[in-house]
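Excluded from the complex is one protein chain; the other protein chains are retained at their positions.
The first chain written gets the first letter, and so on, giving A and B; residue counts start at 1 in each chain.
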Amino acid sequence: MTLSNTRPASGPADRPGFWGRLSGSGPYAALTDVLLASPRRQFAILLIVPVIWVLLTHLGPILQMINVSLLTNYPPGPNNVPTYTLEHYGKFFTDSIFIQPFLRTLIFSSVLTLTTLIIIYPVAYFLARHVRRDRQMMFLMLLLIPFWVGEIVRIFAMMILLGNNGALNLALQWLGLTERPIPFMYTGFSLSAGIIYLTALYMLMPLYSALEKIPPSLFEAAADLGAGPWTRFRRITLPLSLEGVSSGCTLVFLISTGVYATPVLLGGPSTTLFSEVIAGFFHVAGDQWPVGAAFAVIMLVTALLLTGAFTKLMAHLAGRVKQ
Amino acid sequence: MTRNTRILMQCIYWAFVLYLLIPLALMMLMGFKDSKFIGFPIRDVTLDWYLAVFQDSQVLNAMGYSAIIGVLSTAIALFMGTWIAVALTGRSFWGRAILLGLTLLPAVIPGVISAIAFRIAARLVGLEPGMWAIIWSHAIHNVPFVVLVVMARLSTLPKSYGEAAQDLGADPIITFFRVTLPYLTPAMIGGGIFCLLLSFDDFVRSFFLGGYEPTLPVLIFAKLRSGMSPEINAISTVVLVLTAVLGLWAERSMRGMKKRAAND
Partner (left out) sequence: MTKLHLNRRRFLHGTALGAAALASPAYLRHGMAQTGGEVNIWTYNNFVPDDFKAQFESETGIKVNIRLVDDQGKQFNLLAAEQPNPTVDILTVAGHRYLQFIDSDLLAPMDTGRLSNWGNINPVFSESDWGTINGEKWGAPILSGAEVLAYNTEVVSAEEAQSWDTLFSDKYSQQTAYILQDMMSVLMLARGYDGNMIEYLNDEAEAARIMTEMRDFLIEQKPHVRKYYDGGAEVQQMFVNQDIVLAHAWNGPIATLITDGFPVAMTIPKEGSYGFVYTFNIAKGAPNADNAYLFLNALLSSPEIGANLSRSSGFISTYKDVEQHLTEIERKATSFPEEQLAGLQFFRAEANDLKYRLMDPAVEQIKAA
């Protein structure tokens, strides 16, 4: 199949199929009379389900997290009944050792998001514009297959690829390119190699779906008007794929602020990220849940503010292009 | 696009495929190693690890359990995510930004915290730990991804499509099912694959909300404590091959359906 072979369906009136019969039936008409009485009512009905779902299932956990972050101790024990406090938030702002991994994470996530974008854009472009439509799904699947293997198993495979006695070093030595093994593992190199593996998919999907729906006729028209390849890219492709860039970057950024297993297993001694700090409060013997929760709230609020601003900026850019 | 840039992009694509597939090839290879650990050199090879996967009822059960959880949670997330995306797109109303923010929250709350919050919430509503609790938590976690992907596609739906249908007398419900939904299908397939992947790879929610039956990641984590053995590589390879075959089959049958529909 192709992903975009969808035309607007012909109206229900021209052929009395299932939909035609449905729209003509009495109970359906009665129902729609109630549901669709006014645009206002349509809107309310459309909105009520998401609002209930979001309030019940999305807000609950976050309130719980905020609640825990304000308690003196958690889980509560019979000998230590918790009271409310703000000290865990204060800890972040007064103790300078936490600022560094926090800033490192923000910088790291930004750089990583940009890198992923630069690597994946040509891949998505090639897929969307240079592969025959009926073969696109196949090419896309080739990129999706690896993600069916769990993160941990993939990381260990990465280790036997990059280790001192790993496949890459063995190959280099066999080719005579190096005599002593090159230490790839536990460096910025192994860390990036592992994390881009993890985030590539989240960039690929939105970019691909944004790129594949740009009508080819636009390019032909532009070419007829004498626009060169670079101009065509700058004036047509890039602006029209901004939506994809925006959601891809949002996803990758949010996910990379929270990645845990990959940096722990592939990073070196000096690459501690904030998620590791947070996880430390949950795992290490101290079990300081409230501190971990408070730090998680801080990270969350920051990440949301940044992506919110980023999305606004992209929407603004896209809006300007349309004019 | 000039010929050169096209070739360059083709090279980038295949280099990227290589980068993705080489670790997997190593993983498959290590499943044949006759040792308790993966790594070079491979002195002896054996088929035992692969054969054991099909004889180990615990592993097979975990695969089936994870598959059921993945499919059901994806169905719920797709339904809910698409609904939310449709409600949020193309309208501006008071509280839209707040609603969007809340919608995206589950994707960014640290796994441990959301898992424990779910655990406490599940007890409040009387949901026993087990399959449905896991499905519920996976669905909630995956809704934001569906919303993002579907909203991106929805924002490009030409207004004229819907107007044309309404001019022809279709009410908004029929317009949605006959115009909007088909237009969204690619995004929903993409989002659905996302959800399946996330559910299939989730450890922390499955651990906290599960009962005494392990999902595949929970089982693999427990096995990992005694070392990354070729057994785990063999299990992962089998899962990989099964899903690849299933994916190819689904792709083929969908293409077949399209063809028939086109000839209709």
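Here are a few things to note about the model shown:
Here, a contact is a pair of C-beta atoms (placed from the backbone, for glycine too) under 8 Å apart; a residue touches a chain by one contact, two chains touch by 3 or more.
As the structure is a computational prediction, the values presented were derived from the model and not from experiment.
Shown as candidates are A:W19, A:W53 or A:F98; the residue that touches the absent chain is A:F98.
Checked against the full complex, the candidates B:I22, B:L224 or B:A250 give a single residue touching the omitted chain, namely B:L224.
Remark: the omitted chain is touched by one listed residue; of A:G20, A:P122 or A:P183 this is A:P183. From the set A:G20, A:P82 or A:G280, the residue in touch with the chain omitted from the display is A:G280, counting the whole complex.
Only one of the listed residues, B:K36, B:R91 or B:R252, touches the absent chain: B:K36. What chain B contributes to its contact with the hidden chain is residues 35-40, 112, 116, 119-120, 123, 129, 207-208, 210-212, 214, 218-219, 221-228. What chain A contributes to its contact with the hidden chain is residues 75, 77-80, 95, 97-98, 100-101, 156, 159-160, 163-166, 181, 183, 185-186, 264-265, 268-270, 272, 276-277, 280, 282-289.
The definition used in the following text is that only the chains that are shown with their structure count from here on.
Centre-to-centre separation between chain A and chain B, using Cα means, comes to 13 Å.
Considering their complex, residues 1-2, 5-6, 8-10, 12-13, 16-17, 19-24, 26-27, 30, 38-40, 80, 83-84, 86-88, 91, 93, 99, 101-114, 116-118, 120-121, 136, 140, 143, 145, 148-149, 151-153, 155-156, 161, 164-165, 167-174, 177-179, 182-183, 185-187, 189-190, 193-194, 197, 200-201, 216-217, 220-221, 224, 228, 232-233, 236, 239-240, 243-244, 247-248, 251, 254-255, 257-258 of chain B touch chain A. Interface residues of chain A facing chain B in the complex, by the touch rule stated above, are 1-6, 8-9, 11-14, 19, 22-23, 32, 35-36, 42-43, 46-47, 49-51, 53-55, 57-62, 64-65, 68, 119-120, 122-123, 125-127, 129-130, 134, 137-139, 141-154, 156-158, 160-161, 163, 165-167, 170, 193, 197, 200-202, 205-206, 208-210, 213, 229, 232, 243-244, 246-247, 250-251, 254-255, 257-258, 260, 275, 278-279, 282, 292-293, 296, 299-300, 303-304, 308.
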